[in-house]
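My questions all concern the structure below.
Removed from the display is one protein chain of the complex; every other protein chain stays in position.
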Amino acid sequence: MKDCPPNAIRRSANGEVFIDDTCIGCGNCQVNCPYGVIRMTYEAPGKPGLWSWLLFGAGPGVGEERNYEPTAAQKAKGKKATKCDACGSLGTGPACVQACPTGAAVRIGPDQFLDLADQRRR
Amino acid sequence: MIHEDILRFRRARYAWWALCLVAMSVAIYATQGGRQRPGGGTWQGYVLGTLGALLIVWLALLGIRKRSYRSTLGSVQGWTSAHVWLGLALVLIATLHCAGLFGWNVHTLAYGLMCLVIASGIVGLYVYLSMPRQLAANSGGLSRAALFAELFGLDRQGRELARACDPVVGNAVRSSIERTSLGGGVLRQLLAIDRSLFMRTDPQQAQPSGAALVVGNTDQRAVIDYVARRVPQAAKRAEAANLQALIVLLSRRQAVLRRIRRDIQLQAWLQLWLYVHVPLTFALIVALIVHILTTFMYW
Partner (left out) sequence: MDVLLRQLRASPDGGTEYQDTELSAELVSLGSAADCTIQLLGEGVEARHATLRARRHEIAIACERRATVTLNGRRVTSGTAKPGDLLEIGGHRLRVLEPPSGFELALEWEPDPQVAPSAYERAFRTELSMTWLSRRRAAWLLAALVLATALLIPYGSLLRQRSGAHAVPLLPSDQMWSAGPLTPAHQLAAGQHCGSCHQQLFVHVRDATCRECHRGIGDHVQPARLAQTQLGPSQRCAECHQEHHAPVTGLVVRDNALCVDCHGHSDARFGALKVRPVAGFSLTTHPAFTVSLIKPANIPDDSGELRWTVHREPVGTAREQSNLKFSHGQHLDPERVTRASDRGALGCSDCHTLDADGEHFVPITMQRSCSACHELTFDRLAPDRQLPHGKPRDAILLIQDYFVHNAVAPSEPASGFHRRRMPEEEQPEAATCTGPALGCALKRAQAEVENQFTGRGCVSCHEVRDQHTSDLLERFHVQPVRLTRDYFPKVHFSHRLHAVQKGKSGDAACLSCHAVKASKSSTGVFIPDLPKCLECHSDRLAVDRVTLQCSSCHSYHPITTYDRLREAVAR
């Protein structure tokens, strides 16, 4: 947090570290992150929406595209730092938990670790 | 409870919803009779039919909700739990709507498609409840990428060991690595069919010219056997030690391949029912629209 010139990277009240839009793409956070979870990425170009993909197979579909090709303009903007911030801005918690159809993905706090171990043991 | 399965989500709240809906539908159905025969054309039939049609549309919308990652309209698990329970209720509601009157017409076609969708859904429910545990037990908590990384590591070691061996053995081992078969077409994935091959050269074999033959190597057994047979024929101790190391490596490779193959098989069964469920849903929606339209065309 100290090495971020615009002070874009902060820790929220719940403990999640998030990076806001003031990031200048210097890459200090990526270098210093002990867990290696910060990536420097270009902006992703627009793609056909959900219904076009559903009905006609247009585009790569919803969700993150692994190997996208940024446009020249996006390349000129440069890379920005991104990381998982537990979807703090969404209000209902991490989108991955919301999106899991079988409830396999849950977010628990340390106080529930013992319960989880008990459950696994059984 | 840290994990709730989709049937018992929030204390089976959607099961109670489904039960109430069915009870209400039975009550509406029971008020029929008298001046109009029970069927889809009475006001009760219209109510039940509208309910069924709205249910069908909402059930199909699960495909949209589960791909709307920004949406905060409930969790996808909640939607899936409701989808399963209300989908089961739908078959009863639709049966009450049509009062059991069937024939060779578009109305029964819509009903039949609906039953097929629900049946494939029940298959899917069984698969979703039983297979994840088997998947976790098989892969030991490793992801597919991690298993492949392990496999490639073994492949690299195998190629280096093969280089240090006799060219014939080296060729056999290298070809067994390169001609390994994993997955494949639909049947090969579902039934975990292994069509691995390797190239063997046997001076004593029926090929007098000493040509190499590409033979079957299902489950890597043939190549392990081939290398093992050469151990007693090894002239030097170092060569024998190399062959032993090769056998160990090939056996480890065999174990990893078995895991990956089983993983592919389980994933394929986990997804196969959707190739029935989803296309039939679209056919059902078209049949539903035609059913409603023609009901009013020949009013």
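We call the chains A and B, going by the order they appear; numbering starts again at 1 in every chain.
FYI, a contact is a pair of C-beta atoms (placed from the backbone, for glycine too) under 8 Å apart; a residue touches a chain by one contact, two chains touch by 3 or more.
Model, not experiment: these values are computed from the prediction.
Undergrad: Could you tell me which of B:S68, B:T95 or B:N171 touches the chain that is not displayed?
TA: B:N171
Undergrad: Sort through B:R8, B:R179 or B:R221 and give me the one touching the missing partner chain.
TA: B:R179
Undergrad: So one chain is hidden, and I want to know which residue out of B:L142, B:I193 or B:V278 touches that hidden chain in the complete assembly.
TA: Of all options in B:L142, B:I193 or B:V278, contact with the hidden chain holds for B:V278.
Undergrad: In the full complex, which residues of chain B touch the absent chain?
TA: Against the left-out chain, chain B lists 33-37, 39-41, 101, 103-107, 109, 113, 144, 148, 152, 155, 163, 167, 170-171, 175, 178-186, 189, 195-197, 199, 201, 207, 209-214, 260, 264, 267-268, 271-272, 274-275, 278-283, 285-287, 290, 293-299.
The rule is short, and it goes like this: only the chains that are shown with their structure count from here on.
Undergrad: For chain A and chain B, what's the span in angstrom between their mean Cα positions?
TA: Centre-to-centre distance between chain A and chain B: 28 Å.
Undergrad: Show which residues of chain B lie in contact with chain A when the two form their complex.
TA: So the residues of chain B touching chain A come out as 2-6, 9, 63-64, 66-72, 75-77, 79-80, 128, 132.
Undergrad: In their complex, what parts of chain A are in touch with chain B?
TA: Per the touch definition, chain A meets chain B at residues 50, 54, 62-63, 90-92, 95, 97-104, 106, 108, 112, 115-116, 119.
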